[in-house]
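Before anything else, here's the structure in question.
For this view, one protein chain was removed and the others were kept in their places.
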Amino acid sequence: QAVCGLETIGVHKDDVQGKMLMLAVFLLGLLPMTSGFGGLDLDKVLLFPTQTNYSYVKITPVKPLSLTAFTLCMRVATELQGKREVILFAYRTPYFDELNVWIESDGRISFYLSGDGVFFNLPPLSTFRTHLCFTWSSSTGLAAAWVNGQRSIYRIYRKGHTIRPNGIVVLGQDPDSFLGDFDAEQSFVGEITDVNLWDEVLTAKDIKGLYSHNTLVYMPNVIHWRGAEFDKYGIVEEVKDYI
Amino acid sequence: QAVCGLETIGVHKDDVQGKMLMLAVFLLGLLPMTSGFGGLDLDKVLLFPTQTNYSYVKITPVKPLSLTAFTLCMRVATELQGKREVILFAYRTPYFDELNVWIESDGRISFYLSGDGVFFNLPPLSTFRTHLCFTWSSSTGLAAAWVNGQRSIYRIYRKGHTIRPNGIVVLGQDPDSFLGDFDAEQSFVGEITDVNLWDEVLTAKDIKGLYSHNTLVYMPNVIHWRGAEFDKYGIVEEVKDYI
Partner (left out) sequence: QAVCGLETIGVHKDDVQGKMLMLAVFLLGLLPMTSGFGGLDLDKVLLFPTQTNYSYVKITPVKPLSLTAFTLCMRVATELQGKREVILFAYRTPYFDELNVWIESDGRISFYLSGDGVFFNLPPLSTFRTHLCFTWSSSTGLAAAWVNGQRSIYRIYRKGHTIRPNGIVVLGQDPDSFLGDFDAEQSFVGEITDVNLWDEVLTAKDIKGLYSHNTLVYMPNVIHWRGAEFDKYGIVEEVKDYI
């Protein structure tokens, strides 16, 4: 009797349709994922139209930011690149800037885990949206920035460090005290959306998928943009958007 | 009885399912080849995080570098482009720089086969990885650089020359003597991977394939990154990577 491979699939009489279904499912699995979890939905975009020292948004995280690794992503558009410092993300506990992301005045992008930062030479942000991610792991110290799915050169940064919990997450301003002392010259002006935070380092493939199809292979388990509660202060518009 | 092969699929009464399977097999054949010989495996990336005069990696070649033609490829990311000289690859015998690849301080990329070099005006390297190849043939003198699968203008260079065997292959530093006299201001800072060397000139199609799918149509027969032994000195991190 015939040995040999694939033929054993075709044996029984009428489970044909079952196999057709399996095949269809299999073939579907080969298609590029354009939907996935929330892929094509409308979603909210925060617009900070003007420079102020009082407009900001407080985000309530899913769980405390006690982190020894993270992936932080966002889509951001700003015309301020290279003109002055611009705050992109701030997480602050009473006495420390725990996880702050900046555009530096020289155009580099950086993040700071209490103390000196780590700097990346990336293509300039612009009026068009850029997908930015930052990854860091305490165990290896490997830190990277990701622009539209492409990874920068790794830096070795803050090996062994832990980000402290029970702070406040703010978009639009850099709080120099627990929630105040804002500087208009560091405020964010532009659009920001899809700010998600995981407590682990996602793979290159997952980050490419986030950029290309907005697929969330792993639910963001620290900040989840789609479900997050926002408290808006000052001049911030919430606009809807087609991805 | 049936001989193994696709025909066994089409045997039974209403062989619809056989055809579906054949269709599936056929459709699979249309998918872009991302595997091939080593395509999707994890592979090692060398990270030189900081400028030093003591960090380097010695690679043991498969066979001596007695060459009258070559293809040398690598994937490289560096933010130093155009700021100073940067060594990308060094193969040195006791008295000669046999095959050295440089970023020049004016941003051009060059290679040197003992003596004056040959220079290419290429798009700048960046924090994102660029696939670089260099080809040269003693019989024609044709020398070229390849960026992400695209060839530069040919140069005529060192017709009749032979690269001498029994030297040392070094990444990260330029040895001004057999294995020493390193200059931090010429050291490599960044990431480098997929350094492969053949003793012949690959075709344009093969080089495009290397860039796009990481397919090694011809096994690298002089330096084979995947199998090579590395001796690491100083501050060099080996990180894993998904292509």
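The letters A and B name the chains in turn, as written, and every chain counts its residues from 1.
By definition in this document, contacts are C-beta pairs under 8 Å (C-beta built on N, C-alpha and C of every residue); 3 or more make two chains touch, one makes a residue touch a chain.
This one's a predicted model, so the numbers in the text were calculated from it and none came from an experiment.
Visitor: Among the chains present in the display, which ones are touched by the chain that isn't there?
Guide: Hidden chain, whole complex, touched shown chains: B.
Visitor: Have a look at B:K44, B:R151 or B:K232 and name the one touching the chain we're not showing.
Guide: B:R151
Visitor: Please give every residue of subunit B in contact with the chain that is not shown.
Guide: Subunit B touches the missing chain through residues 1-11, 15-16, 18-19, 22-23, 26-27, 30, 120-123, 140, 142, 145, 147, 150-156, 203-205.
Going forward, only the chains that are shown with their structure count from here on.
Visitor: Where the CA atoms of subunit A average out and where those of subunit B average out, how many Å apart are those spots?
Guide: Whole-Å distance between the two chain centres: 32.
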